[in-house]
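Missing here: one protein chain of the complex. Every other protein chain is in place.
Right after this comes chain A.
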Amino acid sequence: MFDDRSPIYQQIAEKIKKDILYGDLTADEQVMSTNQYASFYRINPATAAKAFQQLTDDGYLYKRRGIGMFVSPDAQERLRAGRREKFFSDVVRPMVAEARAVGIDLQEIIHHLKEQA
């Protein structure tokens, strides 16, 4: 489930953000508690807590005292905006570089994209 490339708390935060982005977690939906998360993934509760702390600090989740943590109403839109900005640098540019390296020309890619759309 978790790899050695980065701290687990960051991997948890990324996973929850992805769930929000893809709509698996929706606005005002309650997320698992720190302890549920810790026992499910067999990790130290402090590690799970750190992930949730970061998500609430960044405004993707909000706390309701004594009840739990919930997805912020604007979380999905904010994540989408952030990912849109990076789409060309993170997704398109490496794809173009790969296409050049293996000898696929740009027209072929455009043709392929139009067919898919």
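One rule holds in what follows: contacts are C-beta pairs under 8 Å (C-beta built on N, C-alpha and C of every residue); 3 or more make two chains touch, one makes a residue touch a chain; residues count from 1.
Here is the rule we go by: contacts and distances are computed from a predicted model.
Hidden chain, UniProt protein name from the list "Nodulation protein E", "Putative DNA modification/repair radical SAM protein", "XdhC family protein" or "ABC transporter": "ABC transporter". With the whole complex as reference, residues 2-9, 35, 38-39, 41-47, 50 of chain A touch the missing chain.
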